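For this depiction, one protein chain was excluded, whereas all remaining protein chains were kept in their positions.
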Amino acid sequence: MTNLPLWLIPLFPLVGTVLLGAIAVISSGSKKGPAEGIVGFLAVIFPVLAFASVVLLAWGMPTEGLRQTLCNWIDIPLFKVDIGFLFDGLSRIMLLFVTGIGSLIALYSIGYMHGDRGFARFFAYINLFLFSMIVLVLSDSLLLTFLGWEGVGLCSYLLIGFWNKDLSNCKAANKAFIVNRVGDIGFLLGMLCLVTVGGSEILNYDSLSAFIQMLIAGGHVEIVLPLLSLAGLLFFIGCTGKSAQIPLLTWLPDAMAGPTPVSALIHAATMVTSGVYLLARMGNLFSLLPVVLLIITLVGLATAFWAAMAGLFQNDIKKVLAYSTISQLGYMFMAAGVCAFDASIFHVFTHAFFKAALFLGAGAVIHALAGEQDMRKMGGLLRKTPVTACVMIFAFFAIIGFPGFAGFWSKDLILERLYTSGPMGPVFYGIGLLTAVITAVYMSRLIILTFFGSYRGSKESEEHIHEAPASMLIPMVVLSIGAIFAGYFWADSLGMTMFKDSLAPVVGAAQAGAAHMAHVNPLIFAGLGTLAALLGMFIALKVYGSSRVPEAKGSSAPEGFKADWTFFFDRVHKFCGIIPVAVLAWIADVVVEKILQAIQWMVGAIAEILGDGAAAFQVRKVRLQLALSVAGVAILVAVVLLTGGSI
Amino acid sequence: MLALIYFIILGILAVGSALCVLLSRHPLYGALSLVLSMLSLAGIYGLLGSPFIGVVQVMVYAGAIMMLLTFVIMVLNGARDSKTPMFDGVSLFVIPGVIVLAALVGFVLVRTPMAFDETTLRGSVALTSRTLFDVAQTGPGYFILFEILGLLLLSSMAAAVLLAKKRLGSVDSDDKEEK
Amino acid sequence: MALEAIYVQVLALILFSIGLIVAIARRNVFFVLMGVEIALNAVNLSFVGFAKTLPADLSVAGQIVPLFSIAIAAAEACVGLAMVILIFRNRESVDADTYSNMKG
Partner (left out) sequence: MLLHLLVLAPFVAAILMVATSKEDSKSSSRLAFLFGVAFFAMSIALVAGGNQATEPMEWFRIPGCKGPVYYYLYSHGLGAWMVFLSCGLSLVALITARNSFEKNYRNFAIGIFALMGAMNGTFLSADAVLFFFFFEAMVIPAAVMIAGYGGKERTKAAMTFAIYTLVGSAPMMVALWYLLTVADNSLLLSFAIALQGLPAETQFVILMCFLLAFLVKTPIFPFHGWQAITYAEAPAPLSAILTGAMSKAGVFGFIAWILPIFPLSMTVVNVMLWLGLATAVYGALLALRATDAKKLLAYSSMGHLGLAVAGVFSLSEAMLPAVLVLLVAHGISAGVQFYLAGVAERMTGTRDITLMGGLAGKNPVFSTLFGFAAIMALAVPGTAGFVGEFTVLLAIWDMGPLPAVVAGFCLILSAAYMLRFVQKVIFGKQAREYEEGKRMTALEGSAFGIMVALLLTFGIHPAFITNSLHLFDEDAIEEMSKLSGQEGEPAEAIPADSLAEQASDAVEATEEHHPMTEKEIAQLDSTLAEAGFDESERAALIQQMIAADAAQANESAQANVEATENE
C-alpha cells in the first residue's frame, strides 16, 4: 500500500472543510441548525480517513522516506518552488499523532459542542486546521511549510474567536494572530535569507541538506556563516511565535478563550509544537550555527522556568495548563538547542498525549461545572466525576515525570542530553531539574484543588455536576492510555529505541556533530528526575493539601506580584511594540496628515486668491480686454520680428 | 496707369469714409459713410478683376446688411444716446496699439515679394458657378461648404427671430431693473 | 507706374486697422458692429488681392472664399443686430460697457 498518493492525506480534511463549510453557510439561514448526527459523522470521518491513510503509509515506508512532487507552484525569474510532499521518519511521527489526536479530539468535540449554534462551522475550522497542520509537516519545502504555518495560525485565530459575540474572545484571537504574524515575518525573511545564500532550490529540505553537506565537504561554512546565522535566527523568531517562546509567548494564555477541544488540539498538542518540528526538520542547518543554538537553549530554559513559575500563580484551570504547555515547549527547545532533535520530537510526541488528556479532562470538568473555570471554586470532584479524575491523574503523573509514565522517559532524555551537551551542561541541567520540581508543584496544586478536598462552589450548582457523555470519555481514556504508555517507544534503559531509529535518517546527521562529554549512568538521571517529581508533589501537598484555600473573589486573574510576573511579557510587548506603533500612528494621523492637509489647503487658497484677483479684473471691461489682447498681439509680433523669425 | 489712378481714388474714398465711421457721432451718419466705403470697395473688386464679388458686395453689404443696420438704428433711436462719450481711456490706449500692430504687419508685408500673376482668371459668374456646382470637375468641397453656409444662414435667421421677439414678462423685468 | 499687388494689401491693412479701432475704441454698440463689418471687408479685399497673385488654377479660391465670408458676415450682422435689439430692450442703452451680464 505504499503507492498511496501522499496528497490524499491533506485532501481528506480539505474535503471535510469544504463540505462542512458549505453546510455551515447553507444552514446559517435556517432557525434550527443542521442535524448534529450527520455533521458529527462528517467531521470525524475525514480525520479518521486521513489517519488511516497515514497508518497505511507508515506501515510500509522505506527508510529513506517517500517523495512526491505534485505540481509547480511559483515560477518566476530567480524563484521557482514546487508543491511537493515528503514522507519520512519525522513527518511520519508528526502525522501519526496529528491525525490520530485530531480524530480523537474531533470525536470529543461532538459531545462538547453539542447544541452550539456554530456546530458545523466549528468542525469546518477543525478540518481546515488539520489540513494546514498536515501540509505543514508533510511538505517538502519551506514555502509549502509556510502555507501550513500561516494556515494553522489562521485556524487558531478563527477558533479562538469562535464565540465571536464576546469581544474579549475576538481580542484574544487578534492578539494570537498578530503575535504569530510577527514570528511569521521572521520565518518569511529567513526564507529570503536562505534564497540569497543558495537560490530558491534550497527551500526544499532535501536540497537544503545536500547544500549543507556540500558546504561542509567543501569547507565553505565560514563564508556563509553570518548569513546562515541570520537566517537561523529569523527562523527561530518564527518558531518562538508559533511555539510561544520568549519573547512572543503572550498570546497562548489568552488563546484559552477558545473552546476547550481547540485548546487541547491546537494550543497544546499540535500547532504549538510546529516550531519544534521546524527546528528538527532543519536540524542540519541549525547544527552548523553554534550561536543560534545557544540562543535557542537559553530561550528554552528561560521560557520553561518563567512559565512554570507563572503556572504556579494561576487560578484558572485552563491558564495553568496553558503556562504548563509553554513550559514544556521550553523543554523541547532546550533539547533542540543542544542538538538533541530526536529527544525534543519525542517530548513533542509524549507531551501531545498527556497534555491533550489534561486539556480534555479540564474540558470535561468545565463542562460538568457548567462553564466554571476558577479552581478555587472546585474541589472534591473525584467522587462526582471519577473517570475524568482518573484520566487527569494519569496524565498528571506523566507530566511530572513519574517513573513509568510517558513524560518520565522523554523529560529524562532531555535532561540527560542537556547535562552531556557541553561545559555549560550541568548548569542547564540544574535549571531544568528545578523547573521539573516547579512543574510538579503547580500540577499537583491543580489536581488537589480540583479533585480533592470538598466542593467549594455554590450548593445549587453542586446538584448539576455530572460525568461527561461517552463520546467525550472515550477519547480521554484513549489519550490517557497514550499518556501512560507512549514513553515506551523509546526507553533506552529498557532497550526500546523504536522512536530513535525512526528519526535517525532525518536528524541523525545533525546530531552526529553534537558533543557528548562523558557518559553518565542514565539511572542517576532517572533517580534525580523521580526525586524532583516526588519533591514537587510533597511541597504541593504541604502547601495546598490543607483545606486552607483562599476565598475566590472577583476574577480568576492573579493579583499583586503574581500579576507582575504573569504579565511581564505583556507589558514588554506593550511598551516595545504597541505603544510605539500607536504613537507612530498618532503622529501619522494627527501631525503629518494635518500638515499635508494644511499645505494642500494653502495651495488651494493661493490659487483661489489669484483667481479672485483675475476675476475682479475681468468685470465690465470687455473692451479693455480686447485692447490688451491687441497690444499683446502687437508685442508678440514685435518680438518675433526682432528675434529674427519670419512670420 | 489708369488702373492705378482709379485705385487711388477709390482707395482714398474707402479709407476716408471708414474714418468718417470712426469719427461720426451719430450711428446713422456712420452707417451711411460705411455704405460709401462698401461701394468704393466694390469698385476696387471690379478693378481687380472680380466683378462678380463687387456686385455681390453692393447687393449684400451695401444693400442688405447696411439697410438692416440703418433700419435698426432708426427703430431703436440710437441717437438718443448722445450722452455717452465717443472715446474714453481705453480708446486712447487702443489706437496706438492698433497702429503699432499695423505698422509691424505692414513692415513685414512690404518686405514680402509679391506680384500679380498674368494667368489669373477673371472672377466671373460662370467661373464661380462652375467652381461651386460642377462637382464632377472641382470636387465636392466647395459645394458642401455652400450647403453648410445655407444652413448657417437659415439658423441665424431663426436665432435672430427667437432673440428679438418680445418675451412674455419682459416688461416686468424691465421695471425691476430700473428700480 | 502700374497697380502693384502690395498696394491692395496695404489698403486692406489700413482698412482693417480702422475697423479694429472702430470696433474696440467706440463705445456705441452700433459702431462696434460697423467696425467688425469694415474689418471683414478689409479681409475680403486682401483675399481678392492675393488671389490675383496666384496662377490660374489656384486663384479660384480667392474668388470663392470672399463670397462665403460675405455670407457669414450677413449671418453675423443678422444675429448681432437681434442681440442688440434684445439687450437694448432690457438696458435702454447702446453703451457696450454696460453690457456686462456675462462677467465672471
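The chains carry the letters A, B and C, assigned in the order they are written, with residues numbered from 1 in each.
Assume contacts are C-beta pairs under 8 Å (C-beta built on N, C-alpha and C of every residue); 3 or more make two chains touch, one makes a residue touch a chain.
Here the structure is a predicted model, which means the values were calculated and not measured.
The residue from A:150, A:254 or A:412 that touches the chain not shown here is A:150. Of the candidate positions A:161, A:311, A:379 or A:425, contact with the unshown chain belongs to A:161. For the chain left out of this panel, the touching residue among A:170, A:216 or A:557 is A:170. The set of chain A residues touching the chain not shown comprises 24-25, 28-29, 71-79, 83, 143, 146-147, 149-151, 154, 157, 161, 164-167, 170-171, 173-174, 177-178, 181-182, 185, 188-189, 192-193, 195-196, 230, 581-582, 584-586, 588-589, 592-593, 596-597, 600, 644, 646.
Going forward, only the chains that are shown with their structure count from here on.
Taken together, the touching pairs cover every possible pairing of the chains. Each chain's centre was taken as the mean of its CA atoms, and the one lying most distant from chain B is A.
Separating the centre of chain A from that of chain C, both taken as means of CA atoms, is a distance of 89 Å. Centroid to centroid, with C-alpha atoms defining each point, chain B and chain C lie 5 Å apart. Counting only residues that touch two or more partner chains, chain A has 623, 626-627, 630. Across the assembly, chain B contributes residues 90, 94, 98, 101, 105 that each touch 2 or more other chains.
Considering their complex, residues 1-11, 13-22, 24-28, 30-31, 33-35, 37-38, 41, 44-45, 48-56, 59-60, 62-64, 66-68, 70-79, 81-86, 88-91, 93-95 of chain C touch chain B. Within the complex formed with chain B, the chain A residues making contact are 623-624, 626-627, 630-631, 633-634, 637-638, 641, 647. Here chain B touches chain C in the complex through residues 1, 3-4, 7, 11, 14-15, 18-19, 21-22, 27, 30-31, 34, 37-38, 41, 44-45, 47-50, 52-53, 56-57, 60-61, 64-65, 68-69, 72-73, 75-76, 78, 81, 84-88, 90-91, 94-95, 98-99, 101-102, 105-106, 109-110, 114-117, 119-121, 123, 127-128, 131-132, 138, 142, 145-146, 149, 152-153, 156-157, 159-161, 163-164, 166, 170, 173-174, 177, going by the rule given at the top.
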